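Only one protein chain is missing; all other protein chains are in place.
Right after this comes chain A.
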Amino acid sequence: MTMREKIEEAAARYPDQRSAIMPALLIAQRERGHLPGPVLEEVADILGVERIWVYELATFYTLFHTEPVGIFHLQLCDNVSCMLRRSEDLLRHLEEVLGIKKGGTTPDGLFTLSTVECLGACEMAPVMQVGDDYHGDLDIARIDALLDRLRATVRQATGADLAAAGPPGE
């Protein structure tokens, strides 16, 4: 299905097209990696809604990225339950081994490092979301093993696979 078809299918669930903006933005972000202005306008045009409505959602909700993010977006929870399980140590370690500060992306475009509010998986604190997957009960050794695994996926992937995984930027 094209992006347009996916968005139109999602929009059929609502009596009002405006309700479909959020699902449409999630679809567009999966397809395009992030949501720069031209993508927002494309979404508005597909749904036939005001562009400002699309812009205001894309800049309000934290899961929408108007700027490029790395192939692997490391989202480390640092809310109370994870903090009590020393998520700070993990953040410091990640900043050190990746050579970036939180909010930054590695020069090769592989990793973006963010801290996020509670992921709703406190039973496995400290926890980090990477793409669709949750990784819990983390410590420094497990973080290192995870980074190795993620790097290996990219090494194995061909250029085409890499593009399918959602490259950063245009």
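Things worth noting here:
Heads up, the rule we're going with is that a contact is a pair of C-beta atoms (placed from the backbone, for glycine too) under 8 Å apart; a residue touches a chain by one contact, two chains touch by 3 or more; residues count from 1.
Just so it is clear, contacts and distances are computed from a predicted model.
Missing chain, UniProt protein name, picked from "DRTGG domain-containing protein", "1-deoxy-D-xylulose-5-phosphate synthase", "NADH-quinone oxidoreductase subunit F" or "YeeE/YedE family protein": "NADH-quinone oxidoreductase subunit F". One of A:M3, A:M22, A:I100 or A:I140 touches the chain omitted from the figure, and that residue is A:M22.
Taking the whole complex into account, chain A touches the unshown chain at residues 13-23, 25-26, 49, 53, 56-57, 60-64, 78-81, 83-85, 116-125, 129, 132-134.
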